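Yeah, one chain of the complex is gone here, protein chain that is, but the others are all in their spots.
Take a look at chain A:
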Amino acid sequence: MSSLTSSRALAPIGTAGKLFAFGLDVGRGLFRRPFQTREFLQQAWFIASVTIIPTALVAIPFGAVIALQVGGLIKQFGAQSFVGSASVLAVVREAGPIATSLLIAGAGGSAIAADLGARKIREELDAMMVLGIDPIQRLVVPRVLACMLVAVFLNGLVSVVGVTGGYIFNVVLQDGTPGAYLASFTALAQLPDLWQGMAKALVFGLVAAIVASYKGMNAAGGPKGVGDAVNESVVVSFMLLFVINFVMSAIYFQLVPPKTG
């Protein structure tokens, strides 16, 4: 009985270990030739096509709500001239990567998990292994790389659309002055903010794709298993991405001192 409870208590650690081992397998598969260029391009195109429009649509209200919050707050402080700077900072540092993570895990990751899960259930993955082809190298590696690439681009898209949305919101609805908004851009924000946003997006793409692939390739129990795998992959990658976002932000603040205006 005690062994039963202990094995149950330890099960999550085992799962985490297997996920990590899967990640290492993917890492090894990265360097194995031949590289699947065709699959990579197809997947990048596919992931981009399922994420671009939702991302743009999410980024507009995201930028607006930040402009609304920050604009109100800054007015109370009496520092209207910094409105532009504050909202750029918020969008580029946090909102961009967060919106990217939501979309890359929610739209891209779920599509990957569903695709691989369906292949697993139909024994396609078994058939592939029997034909002497490693599905990790053939299917997972191109998806992981495609997801990372698209995540970086999405992050850029969110930043641009978010900042534009914030600008329009501030100038048109909050009667801000365009010149002051633009002029204050560089007052607080600095170049490393952009780099860290991209680095975050890259890691998010990596983690979301690995979790989705792992869950998809381990789907079991018929069509219901595929649904479960998709659901779990979205939940698990959301949790992981938010933790990683926090950790990377904390590290960033240690490494790069904030600009003193």
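Simple rule for what comes next: a residue touches a chain if its C-beta (ideal position, glycine included) is under 8 Å from a C-beta of that chain, and two chains touch if they have at least 3 such contacts; residues count from 1.
We take it that contacts and distances are computed from a predicted model.
Not shown: a single chain whose UniProt protein name, out of "ABC transporter ATP-binding protein", "Insulinase family protein", "Cytochrome c oxidase subunit 2" or "Alkylation response protein AidB-like acyl-CoA dehydrogenase", is "ABC transporter ATP-binding protein". Set against the missing chain, the residues A:Met129, A:Val235 or A:Ala250 yield one that touches it, A:Met129.
The chain that is not drawn here is touched, among residues A:Arg119, A:Arg143, A:Lys200 or A:Lys215, by A:Arg119. In the full complex, chain A touches the hidden chain at residues 118-119, 122-124, 126-134, 138.
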